[in-house]
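Here's the structure we're looking at; comments come further down.
A single protein chain has been omitted from the complex, and every remaining protein chain is retained in its original position.
Chain nomenclature is as follows: A, B, C, D, E, F and G, assigned in order of appearance, with residue numbering initiated at 1 for each chain independently.
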Amino acid sequence: MSSPKKVFTKGNEAIAMAAINAGCRYYFGYPITPQNEIPEYMAAHLPAAGGEFLQAESEIASINMLIGAAATGARVMTSSSGPGISLMQEGFSYFAGNELPAVVVNMSRQGPGLGGINATQGDYFQSVKGGGHGDYKLIVLAPHTGQELYDLTIRAFEIAEKYRILTLILGDAILGQIKEPIVPWVPEKTAGDPDRDWLITGAQGRKPRLIKSLYLADGEMEKHNWHLQEKYARIERDDVMFEEVDTDDAELIIVAFGSVARIGKSAIARLREAGKKVGLLRPITLFPFPRKRLRELGSRSKKFLVAEMNTGQMVEDVKLSLPGDCQVEFYGRPGGSVPTPEDLFAVISASCEKIQAKEIV
Amino acid sequence: MSSPKKVFTKGNEAIAMAAINAGCRYYFGYPITPQNEIPEYMAAHLPAAGGEFLQAESEIASINMLIGAAATGARVMTSSSGPGISLMQEGFSYFAGNELPAVVVNMSRQGPGLGGINATQGDYFQSVKGGGHGDYKLIVLAPHTGQELYDLTIRAFEIAEKYRILTLILGDAILGQIKEPIVPWVPEKTAGDPDRDWLITGAQGRKPRLIKSLYLADGEMEKHNWHLQEKYARIERDDVMFEEVDTDDAELIIVAFGSVARIGKSAIARLREAGKKVGLLRPITLFPFPRKRLRELGSRSKKFLVAEMNTGQMVEDVKLSLPGDCQVEFYGRPGGSVPTPEDLFAVISASCEKIQAKEIV
Amino acid sequence: MARVEIEIERCKGCALCVDACPEQVLAPGNEINLGGYQYVVAVNPDDCIGCCRCAEMCPDVALAVWR
Amino acid sequence: MARVEIEIERCKGCALCVDACPEQVLAPGNEINLGGYQYVVAVNPDDCIGCCRCAEMCPDVALAVWR
Amino acid sequence: MYNDVIMAGFGGQGIMLIGNLLAYAAIEEDKNVTFLPSYGVEMRGGTANCAVVIDEKPIGSPIVGRPLSLIIMNRPSLIKFEPRMKPGGVVILNKTLVSPDVSERDDIDLVALDLNAISAAGAGNVRLANMVALGAYVEKSGVVAVDSVVAALKHALNPRYHKMIPANRKALEAGAAAVKG
Amino acid sequence: MYNDVIMAGFGGQGIMLIGNLLAYAAIEEDKNVTFLPSYGVEMRGGTANCAVVIDEKPIGSPIVGRPLSLIIMNRPSLIKFEPRMKPGGVVILNKTLVSPDVSERDDIDLVALDLNAISAAGAGNVRLANMVALGAYVEKSGVVAVDSVVAALKHALNPRYHKMIPANRKALEAGAAAVKG
Amino acid sequence: MKQVFKRPESMTAKPFHFCPGCHHGIVHRLVAEALDYFSLREKTIGIASVGCSVFLYDYFAVDVIEAPHGRAAAVATGTKRVLDDRIVFTYQGDGDLAAIGTSEVIHAANRGDNITVIFVNNSIYGMTGGQMAPTTLLGQRSTTSPYGRDRNRDGYPIKMTEMLAALEGPSLVSRVAVNTPGNVKRARKVIRQAFQMQVEGQGFSFVEVLSTCPTNWGMTPQAANNRIAEEMIPCFPLATLKQKDGNDVL
Partner (left out) sequence: MKQVFKRPESMTAKPFHFCPGCHHGIVHRLVAEALDYFSLREKTIGIASVGCSVFLYDYFAVDVIEAPHGRAAAVATGTKRVLDDRIVFTYQGDGDLAAIGTSEVIHAANRGDNITVIFVNNSIYGMTGGQMAPTTLLGQRSTTSPYGRDRNRDGYPIKMTEMLAALEGPSLVSRVAVNTPGNVKRARKVIRQAFQMQVEGQGFSFVEVLSTCPTNWGMTPQAANNRIAEEMIPCFPLATLKQKDGNDVL
């Protein structure tokens, strides 16, 4: 580990810095706001790190260059937003079928269509349900501060390699553009095992290898699919991450991720000051989703409020996780309208009122 | 209506025939198995119908040509499968943002990746949750016979126009490749209203018009999003379609769509003969999903079995629809392994056994 | 007998017109318009020969010319 | 002194080799191989000059030539 | 009555044609029918197969998991489909190319015919083996009348080949005759 | 103590620079800080703004819905942000370009300064109006010490402009002095 | 006195959002003038692309469809195939047309689609803040080529005009500049020709306009304007590389 000196860093740059410190030496990408500081940082710093930055001619070229580079076992990355991520969906599906590891950042922007670039969380479904064709999953990490952008980027490379899976970091314009002091660090292992038995390196002194996703023999593709599902089940068992704030005695639990969770923390602190028993569950991994923990919480707290910057996406996973007798409310702000702490304070207070009213009856 | 003569027709051709009879005069598309009979039929028959078939250089070009053509108010269509549909996700999102009507057919193939072309239902999530960026919906129709392919294609054009929305017909290789006798017919209205106030036709004697999805002023994009959601709510209220078989007294209700539902019908008929009280709910619209009807059924029947040719996708919507005290089992066959009537008979029988065992206890 | 007219609120003070004018009619001004730009002014309006070189070069269609 | 050898199970009977051979060594046969193809046979094996024209044209690498 | 059959062989043996023809014959008799061909990459590498289901009632599954009958034109197809058959099912086997010894089931009704010879003898043309096989199957199973198949020829054959209808008819009838005795 | 401020003006008025500088000053004092700039298309059309939040505790929301304070360098910015202010908040207003009459709130503390003039007088340079404004804000709010801001200059300024540090310092101090009295 | 220069009628009164000195404004005006010249405003459909010119619809008094980034040519094809008696043009930047939209423009050209494509090459991604474009000059610094474009890594400034001229489909393929009053006049003529081709049904017409981006070049408007002659034109020579005459029309 390097010294714990703080550096004042833009969120996008924290990701780029962490990627290089995690051993990422190849970046392929196409510009799009609000994530341009990632390719720009890579262009400036990868050469000195002995790596290569290549601006692709499109997002489709980016994700396919990533396939070619990931197949060699190198730590590789791309980043984009909204429309660019949509264009990568075929590539994501191939990554899953090919079982290749890589890291992709989506600093999402509003949709549908060209939208705008204010912060939003409209890409939750696309990220966790699979926007490409077929049955597959990405690991989806949802940081909420500059430091976490840094830390989870390092985690993203490690976990991608652990499972041969594409790991998506899902952020938004606030997280990408915010500057705050962070403490950079360097993980112990900054490269994958060079002896992995699937690496494409030229068949020198060994049998030729193959990276493919086409399976034609009877039942072969079904087998491959169940093999992938088994891997996803292991991920759900071993690699769920979440944060809890004041859930112990909470009568109302807010479920929120990313920027909304961060803004929510301000609101919750003030509500606690006002004597309201509210808590927060913040999923850090959106897939794997903290289903088990929610089920546990739902056996005690019966009231949940899901807050998202969209029209209601994660709320489905929350409902699917909770026991049938829990009540789930939703507060959504789509299209780049960011709820202020005041907004959340008001909404949560209103929910609390309802609980109390019910208790009095 | 033309005469009710039966024609022995391949599923893909039934779609193409219905499209032309519904007034579709422009088709843009790129070849991919197992749906090539659609473009091939269009290429052969559109010229005589006074229309134009254009083979695009890619699926991305196809969906964007469709944007340009749909904006004029013409009835237009494209079709593809798996990887090609993934490549259209940016375009789908633009269609939603732009509020343009068109029909897209996905004769799905296996994923993830290149997969294979046997029948599968792995694209349910992509279709109903939105594989592109942002909060949006398509109308998704899931036919299960040749005749229904024909009928729903006509419906697809009408409903797309009614709501200015992209309507997706979700099929699979069985449905595309099967030949059976169908009765073609011609609907009354085979063209949209030429006076719709958003059509792009050149600003002759009127104010210029604009089709866009970029909204930058404060709150404008949020407003646009809620406007879209309001439209989706209307669709959910007014345009749900489903079929029920023997649900009245069913102790176990199978929920399945498309080919699986059709195969399931064979199994259910045999189970009924064997005295088992099983029924079928077949969603015809996957969005809007028959949530209300499921909730009603769930207040009486307590046991549901969802069967899909994937690893479990629609089952989430079923769970989200049912009352909390219902039991939901899942039977899945991903990757092109099609369950036979015998397979489904066995699985359903096993579920029935469990119910009876429970009743005895 | 020619005249150039500057639409002040369109002008962004880029001065491409200043360079283009063969008669030094135009020059950067000192005032700021609502957009915050130091707009151009006609310092020698009577020298204008109406050649339109300024207008041809104006990226903001801020100039009109009479002749 | 030259010889052409046909790998029967690779041959698909396309006869491109037949056309290519300057010495009419090869001709379509009557037998069917496991793949269902009517494979080519050397009808005048001793006329082979080992020029490899047949093998150059064989899309299935079904021919070997000795000289 | 419900009936189903899988037909399989090399590409070029006319499998799809007899599948279609059977379907048209069912339509002639106002029955419901589905015809499901193999497709796409499956077609490369030279094999082809299709499943035909015929019933008076609306047809549920067009997929045939455990076929009641088979028409088998080459060896790989017998190996692939025989194990899936329902006990008691009928197999029309192309003995010209596949020895009946390849069969491993003793609970089915194996009808091995020298299709090429029957075709040559009955229709004067060795290339109508597929029609012979269909004639035999139809006669044996009774799923439709041989006459209906003959009547359906004009729908199933490209008009270019309508002049071949008499020869096809003969081949169908020769096939039927071969199993009648 | 928690504090927040939104700074806004034309692109080119140095808004982002003073936002950054304030953040570095907070770091000098070992406080937590977030700096959130406006970005992208918002930047075209010539306006720019940023929000800075400073606190001893970890910072929750970096989004400032109802600002405690504003630094306003042009007219459109006053119109946009004044209505959102918390009552009692401080506004440092660039009187050189915006008349205080544009203000519509009477429950806030409006400090209108002729920034260009103060800059010219205090730093000998009319272009440091942004530093004057920051100096005034820091002095008025006490969020950090003016000295911390001065110490932070070397971090916030591109090394190319380090020779300008003395002038910047003077401008900051002139701003602070203008509100001290 | 009579007004000899005024805003074209196909243009709205709304001031441009472009940065000071940006040539986009000149190109907008020239396109509007061509529409005026042939009285096409009421039958024209503009396809806006994504880039600094995305707000096309604010400035042109014509029907407009906003295309996804890079896809303007495909959108135009779709529109034109339905409304073949209307005039359809796209207006695209070098990121939009020469990077992500390469395939769409090449195939529209190869099909000879009867549309007009205005290609504004400013050798940079303007809207997104100055990243390298496929047309960025060797050695040119940008936010993603901070050490200058390196031909070994990034390749060469791509020549769309030369490539399209190698195809049989297009009726007009030309490159112009608007850095001097004389070049503006020549550009006006070529842009007018491009629309004339479409009016006459001769098929795909394409005009590349060398353009400035003072903001992302980090230059004053004048210095940026001078760079066109000093650096851009030497790399991207001005010329009409292909022009069908009436006889080529079927």
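Convention: a residue touches a chain if its C-beta (ideal position, glycine included) is under 8 Å from a C-beta of that chain, and two chains touch if they have at least 3 such contacts.
These numbers come from a predicted model, not from an experiment.
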Sole residue of G:Ala73, G:Ile158 or G:Leu172 that reaches the chain not shown, by the stated touch rule: G:Ile158
Which residue of D:Ile6, D:Leu26, D:Ala42 or D:Ala55 touches the chain not shown here: D:Ala55
Footprint left on subunit G by the chain that the document does not show: 99-100, 102-103, 106-107, 110-113, 134, 151-156, 158-159, 162-163, 165-169, 250
Touch list for subunit D against the chain that is not drawn: 1-3, 9-10, 12-16, 19-20, 35, 37, 50, 52-53, 55-61, 63-67
Contact set of subunit A toward the excluded chain (per top definition): 26, 28, 52, 54, 56-58, 60-61, 64-72, 74, 76, 90-91, 94, 98, 200-205, 208-214
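We take it that only the chains that are shown with their structure count from here on.
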Inter-centroid spacing, subunit C versus subunit B (mean Cα positions, whole Å): 60
Between subunit F and subunit G, centroid-to-centroid distance (C-alpha), Å: 41
Mean-CA-position distance for subunit F and subunit D (Å): 87
In subunit F, residues with contacts to at least two other chains: 41-42
Subunit A, residues touching no fewer than two other chains: 33, 83, 113-114, 116, 216
